[in-house]
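The structure appears right after this line, and notes come after that.
Omission of a single protein chain aside, the complex is shown with its protein chains in their original locations.
Read from first to last, the chains carry the letters A and B; within each, the first residue is number 1.
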Amino acid sequence: MSVPLLRVRGLSVQYATRRPGLRARAGTVTALDAVNLELAEGRSMGVVGESGCGKSTLSRAILGLVEPQAGTVEWRGQLVRRSDAAVLKRMRRELQGVCQDPFGSLDPRMTIGESVAEALDALEGIRDPAAAARRIAGSLEEVGLDPSLASRYPHELSGGQCQRAAIARATIVRPRLLICDEAVSALDVSVQAQIVNLLRDLSERHGMGLLLISHNLAVVRYLCQEVVVLYRGRLVERGPRDALFAAPLHPYTRALLAAVPRPVPGAAPWAAPIRAMADPADLPEAAGCLYRGRCPAADGMCAREVPALRDADAGHLAACHHPGATLVG
Amino acid sequence: MSRTLLAIRDLDVDFDTPRGRVRAVRSVSLDVAEGECVAVVGESGSGKTQLFLACLGLLAAQGIVRGSASFAGRELVGADATALNELRGTRLAIVFQDPMNALTPHLSIGRQLAEVVLDRGMMNADQARARSLEVLEAVGLDDAPSRLRQYPHQLSGGQRQRVAIAMALMTKPSLLIADEPTTALDVTVQAQVLGVLHQATRQGLGLVLITHDLGVVAGIAHRVAVMYAGEVVEIAPVAELFSAPAHPYTSALLDSVPRLDAPADGRLPGIEGQPPPPQASVQGCAFAPRCPRAVEACRSAAVPQHRGVARSVACHRPLTLEGLGA
Partner (left out) sequence: MSEGGLWNDAWRRLGRNRAALVAAGVLVAIVALSLLGPLAGRYAIDHVDWTLSPLASPPSLANGHWFGTDSNGRDLFARVWSGTRVSLLVAVLATVVSLVIGVAWGATAGYLGGRVDGWMMRFVDVLYALPYMFFVIILTVVFGRSLWLIFLAIGAVGWLTMARIVRGQAMALRQREFIDAAVTLGLPARRIIARHIVPNVLGTVIVYATLTIPQVILFESFLSFLGLGVQEPFTSLGRLVAEGATEMETAPWQLLVPSSVLALLLLCLNFLGDGLRDALDPRQG
């Protein structure tokens, strides 16, 4: 049994809240609560959820940008800790990321050529200008940018071009896994399609895995073989793409799918089986299922017991006391 | 036949920039009737927002507007500030994309809602409060009385956007212009907000929905206008637009959207290239460089308008001429 490329175990991250809410207590917000996942080499996984579900925190924790309060991240079997520089350095060469804001992820005072060169220098130690220039030109071409754009600044380019540059920077060292945190969400539809295709091409050509974090289920379905659903920091469903989309088990997943607007005239996404979102300050305490405030199928057990992630069918798991229940909105 | 609320005719919007004159909107004509939702679809740089800012007199100082936009018979273009102020926020309301910016952080929700009508002397304090409760319920916010005492930072993004819509509805406007109202929202919240807007149109509100999201359009719009590089390239009833788009850009856009109900393997057909930057003056059709159907005439000759009863398209070689008069 080969070691999975990435393994996350029991990952928990909390943030201190600076401003108390209605319950005037400066406390902590749980961004992630004991999340487990595993990704094999070359595979692509989508992490979906809405705001506050912790998906961005997950990507930041994996990339080592935020320290978890509990749990571990293992890269190719090795425990990754922010204090262990050598392991971290090795991981960085093999794990890179692209984030949402194409203009924000590039230093506005550096040309995109310089930004890409920085990756080459930091991760592979290549400083010789001639050698670097060749690699940079090749990388820009691979992402569909004309190499002459290397001397341009981010504000001179379009969102799509900047995002391509960010992808070039992340992939020039041929990482084994690329984490895309809402990488296409800020782009126009036609450009989004181009970038989705690009990511897929790169992934297939280089055997590069993808961890796609997105609220856009359709895009995730396009790129990912496996899907994980987060709700308020907890992993509520996980499964192979087709199974999850065809027969979602967790009521939240079903509500999410029903709410996605479909380009079909007359489709009414407001009929999704979900109750109005509760006031953020009144959200139920951590006992029991966190979704019960919005779930049409919630009952007493849901208030008492935290549902564990249970296997329903060949790798398709859900954390629910009533998976697959019939829902009425 | 419901009456026309907003009639835009040959509207042009130019900007004088240090790099020369830039055309943001070219010759747009569009009507919106009572109880109708018209979606204006386009990507960045299509001019969809500038078009309506121009109609409402909210353009930046360097903007130059030509043409006509009349609301319930009154001309908006070139109207003086007093006349515009009278209409804006009362019969003609607008909701923007970012819910955080629409609400003043240091005033309570109740105060902000009431201000809309009290400032204009439209109601007294009691009436204002009653109306505030009414609109909050209409937008689906529960426990309306305590909402009035809350402050914007105590609400989630979706709740704030609903409050912004409630504010727009306070004066019972006849026309609401909503610019990307749900783009910043979670999909489940988006669904609820769209439900609110849909309900409002059923009660007679005219709605202009500016968006880039075709899925949103399909659910709520009656007619759709597609914009590209400052021009309206196609207008059609929603069913026809989706089933038989006439303009190649519309068709390509529809194909670019990843769908949950289509096979997910294989390439997403995108559109090559990018939209032209606003300053480029265009010979012929602006979409020609990216159009799979383009021929020589598309690049040089002026683009003909084909108009039918309910549809129109600006194209040399439309995909279909169904519904587009002889």
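Side notes on the structure shown:
Methods note: a contact is a pair of C-beta atoms (placed from the backbone, for glycine too) under 8 Å apart; a residue touches a chain by one contact, two chains touch by 3 or more.
Model, not experiment: these values are computed from the prediction.
Shown chains touched by the hidden one, complex as a whole: A.
If you put the hidden chain back, the residue from A:54, A:68 or A:97 that touches it is A:97. Across the entire complex, the residue among A:46, A:154 or A:307 in touch with the chain not shown is A:154. Interface note for the absent chain: among A:65, A:79 or A:287, the touching residue is A:65.
Although one chain is not drawn, the whole complex shows that of A:122, A:271, A:287 or A:308 it is A:122 that touches it. Looking at subunit A, the residues touching the absent chain are 60, 63-65, 88-89, 92, 96-97, 99-101, 103-111, 118-119, 122-123, 152-156, 166, 169.
Here is the rule we use: only the chains that are shown with their structure count from here on.
Centroids of subunit A and subunit B (each the mean of its C-alpha atoms) stand 31 Å apart.
Remark: subunit A residues 19, 21-22, 50-51, 158-161, 188-194, 196-197, 200, 215-219, 221-222, 241, 245, 255-272, 274, 276-277, 279-281 touch subunit B in the complex. Within the complex formed with subunit A, the residues of subunit B that make contact are 43-44, 140, 142-143, 153-159, 186-192, 194-195, 198, 212-219, 238-239, 242-243, 252-254, 256-261, 264, 267-272, 274.
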